[in-house]
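Missing here is one protein chain; the remaining ones are kept as they sit in the complex.
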Amino acid sequence: MLLTILDLVGIAAFAASGAMIGVQRRLDIFGICVVGVMTGIGGGIIRDLLLGIHPPTSLDTWPNFVTALLTSLVVFFAHPAVKRLAIGVVGLDALGMGLFATAGAQTALDHGAGPLAASLIGATTAIGGGVLRDVLVNEMPLLLHRDLYALPALLGAITVVVGSELGFTANTALVVGTVIATGLRYLALLLHWNLPTAPGAGP
Amino acid sequence: MLLTILDLVGIAAFAASGAMIGVQRRLDIFGICVVGVMTGIGGGIIRDLLLGIHPPTSLDTWPNFVTALLTSLVVFFAHPAVKRLAIGVVGLDALGMGLFATAGAQTALDHGAGPLAASLIGATTAIGGGVLRDVLVNEMPLLLHRDLYALPALLGAITVVVGSELGFTANTALVVGTVIATGLRYLALLLHWNLPTAPGAGP
Partner (left out) sequence: MLLTILDLVGIAAFAASGAMIGVQRRLDIFGICVVGVMTGIGGGIIRDLLLGIHPPTSLDTWPNFVTALLTSLVVFFAHPAVKRLAIGVVGLDALGMGLFATAGAQTALDHGAGPLAASLIGATTAIGGGVLRDVLVNEMPLLLHRDLYALPALLGAITVVVGSELGFTANTALVVGTVIATGLRYLALLLHWNLPTAPGAGP
């Protein structure tokens, strides 16, 4: 129950980030909803494609879709207010990222993926929606060049895989993995951590 | 039989729109064919990936592939003439969109998708080729910011799903859905309908 609620919180946060970019690009209401919904449920769809879950869960689950759609509509009509909440959105997004990374890794393990595949698919679940969003609006994916984002997602997914190998319960691994992923992301945001670029790549 | 012919008409219209953009970008003949073929059969491939149909039907069906390829070659050699027919191409494209949306929704229902998934997958079948085309040539997908395109596709797909729930035959639902989707698209083109952008998003 808690997981379902947190999952919807993550979807809403991702959808809000997608819809905000749609507003900035002056898309129409339908385009904003498309980008918002794809950002909210896109990571889960990619996960299900990789695991062979047909049709993808999020396409067949009303709460997931409705949450993403309603969030996009709220952003459309109230984007100035949502913008003032931007720190809240970034915070929710970090929570969603952690949850998606760990839940994605657990789903992959449940479907027979090995440890490497489960780690990579978990991270992909967390970052897939944002990559879809950026490709759709024709920008280089943010995760490739700003902030520490994909690394915490990968660490959260790895935590679940290692926890499973060590015999921890799924719930324990999910909580610990999410705390690690989301916490690391918060720290990176607070302390402006960045990873190095290549030495001597020029200005 | 009629459906097969109309399906190929839709593939040809989509392929022509993709190849025309390839010509404008001065791609070579092979690049034009790649963009044309991907635009023509890409929506069906995405549909099959979502439904777990392996390998995707359009990759394994000569008429679909050959139609898309020949259309691309015709555009390559005769693009000025095709350009003069542009209104015809837009009209065929609207017909293809309606057909793909309804046939995609029906295929999804046939493969066990629920009503939400069938509606979304139907719309995705109709718009997927165009999105692939725009991502390949590095443009923001047209459907996100111009004309009423994706909404008619979604309504056509929903018509098929509702018709199936109400017990109509698949053929009836396909015809009614296509008339609704394609008709709405024609009206939007004729009357220059657009959806609103977000209030106060600034110029």
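Chains: A and B, in written order; residue numbering restarts at 1 for each.
Assume a residue touches a chain if its C-beta (ideal position, glycine included) is under 8 Å from a C-beta of that chain, and two chains touch if they have at least 3 such contacts.
Please read these numbers as outputs of a predicted model, since none were measured by experiment.
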Contact residue for the chain not shown (choose from B:I5, B:L59, B:L85 or B:L187): B:L59
Absent-chain interface as seen on chain A, which is shown: 49-52, 108, 111, 113-114, 116-117, 120-121, 131, 135, 138-141, 143-145, 148, 150-151, 194-201
Chain B, residues in touch with the chain not shown (by the definition above): 22-32, 34-35, 45, 49, 52, 54-56, 59-62, 65, 75-77, 79-80, 135-138
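Keep in mind that, in the parts below, only the chains that are shown with their structure count from here on.
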Centroid spacing, where centroids are CA-atom means, of chain A and chain B in whole angstrom: 29
